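Structure first, then comments.
Only one protein chain is missing; all other protein chains are in place.
Our next item is chain A:
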Amino acid sequence: MNAAISYAAITAVALASALIGFYGLRVSRTTSDFYVASRTVRPWWNASAIGGEYLSAASFLGIAGLILTTGSAGLWFPIGYTAGYLMLLLFVAAPLRRSGAYTIPDFTEARLESRGARLVTSTLVIVIGWLYIVPQLQGAALAVRITTGLPSWAGSLAVAVIVAVVVAAGGMRSITFVQAFQFWLKLTAIAVPAVVLLIFVGGVEPALPPVEAFPAAAGPGDHDPYRTVSLMVALLFGTLGLPHVLVRFYTNPDGGAARRTTVLVLMLLSVFYLFPTILGLLGRAFAPDLAATGDADALVLVLPDRLVPGWAGDLLTALVIAGAFAAFLSTSSGLVVSLAGVISQDLLGGSVRGFRIAAVASSFVPLIVALATDSTGLAGSVGLVFAFTASTLCPMLLLGIWWRGLTARGAIAGMLTGAVLSGSAILGGGIISAAVPAIRPFLEQPAAWTVPLALLVTVLASVADRRRRPRGVDAFFTRLHVPEPTGRALPQAGAVSGPAASGAAAGTSDRGASSATAGPGGPASPDARG
């Protein structure tokens, strides 16, 4: 593999991310036109930004690697990662947008009127964020080692330093455009190689005959139902609590736009996940040796070079590396921005300096953990973070939005129960299951029992504590569930041609709508005014 091309690709992506971070704001909205400046972000942009932030190393590298090693069982991961947004759409997106809360701790405090509950939530959010950054850094280590031959730590260190510097220097003042760019970069970087490889493999003899690569016995019928259910519970409910996802919904002007955005995210993710799946299946037939060396996660990086000879292969590899680094950088920086927000607000008084300190800390704590541990499969370790999130924040969020009875003590009890149970299953799983082998699957995929238990504890503790129901709960529920008045979908706006009507739908007020009608059709005639 050509190391020079790899260096060039990594440098280009790092530079592009930093430059868009610093200058994207200037380019995008420097204007003297107030109408342009005060037009809120369209759901399309926002959906791309959410996709850009969400598609991490686990999606870009991990899924193909998992399909290579475990076969069809690995297919559940992309399903779960995507379907989590369905849960978000159905239960959380719009009410949370209406709540006015910017972070999950904000929501907890507003809903439960308790500093204690906020503190517990903040701590969990920080822990989850750090745990989620670790696999990104491990992915970077793997990518750098495989493609350039540098030692592993160089990759983790590079990503951590870039993210810390860009975020701490205030480079993410308009993160939406950076993340949207990263999404389309990632999609291109995985779709183009997948399509090209599919064209090329026509003439290449597979290393493993398809009958052996895809044995019928390892088909979907062979799956352990408990593991599958548990994984689905973790991925579906884990998405609800991810700190960097909620923050993006705040960019939507109202609950309706939050829902539209979520639908678009579902579509974008579905399209994206086709390609890692294709690459994983190709890898099973053409590069089965990777599974044995433990570098299965590098499949996406290695496959183009193996199947496509010459400069074309080099170019495809460069493209894939660029996509992988976009994944590491975008997910990490999105997480670091939201974590630094939470840390600086709750611990450092919310100052600009506090934000910088928190940004550096949020990049380097995971770096230490990433250097001290070995990756055991990116998709798997991100899956465990989802299980932890699903057991801790998800019961609090769901009950907080949909059940008046939730109290601060109930929420704290539930979160701590979930954290202790899933945390000990994840950390101590190896030791406990060595002693009692029968419960190994329950510890490897804990979500199916930890999430219901955490929910149960939350409900029971809240019922026992029902005298302490927050006073403002009725007002808060009204605010969460009553849709905003739809002053924007006026019949006048609908009378104009297509693009103008869509502009009106995205505007935030009647004034925006009327401007949109006047805009494309030239100055409105004086008679049009009543």
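To be clear about the criterion, contacts are C-beta pairs under 8 Å (C-beta built on N, C-alpha and C of every residue); 3 or more make two chains touch, one makes a residue touch a chain; residues count from 1.
Basically, contacts and distances are computed from a predicted model.
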Completion exercise
Among "Branched-chain amino acid transport system permease protein", "Histidine kinase", "Acyl carrier protein" or "FAD-binding molybdopterin dehydrogenase", UniProt's protein name for the complex chain that is not shown is "Histidine kinase"
Problem - Touching the absent chain when the full complex is considered, from A:5, A:20 or A:41 - result: A:41
Fill in the blank from the handout: Of A:369, A:416 or A:453, the residue touching the omitted chain is A:369
Exercise for the section: Tell me which residue among A:184, A:200 or A:250 touches the hidden chain in the full complex. Expected result: A:250
Handout entry: Of A:48, A:345 or A:363, the one touching the omitted chain in the full complex
Key = A:345
Practice task
Just name the one of A:209, A:294, A:309 or A:430 that touches the chain not displayed here.
Solution key: A:430
Problem - Those residues of chain A which, in the complete complex, touch the missing chain - result: 25-26, 28-35, 37-41, 45, 98, 100-103, 106, 109-110, 170, 172-176, 250-254, 337, 340-342, 344-345, 349-352, 355, 369, 372-374, 427-428, 430-431, 467, 479, 482, 484-487, 490, 492, 508-515, 517-519, 523-524, 526, 528-530
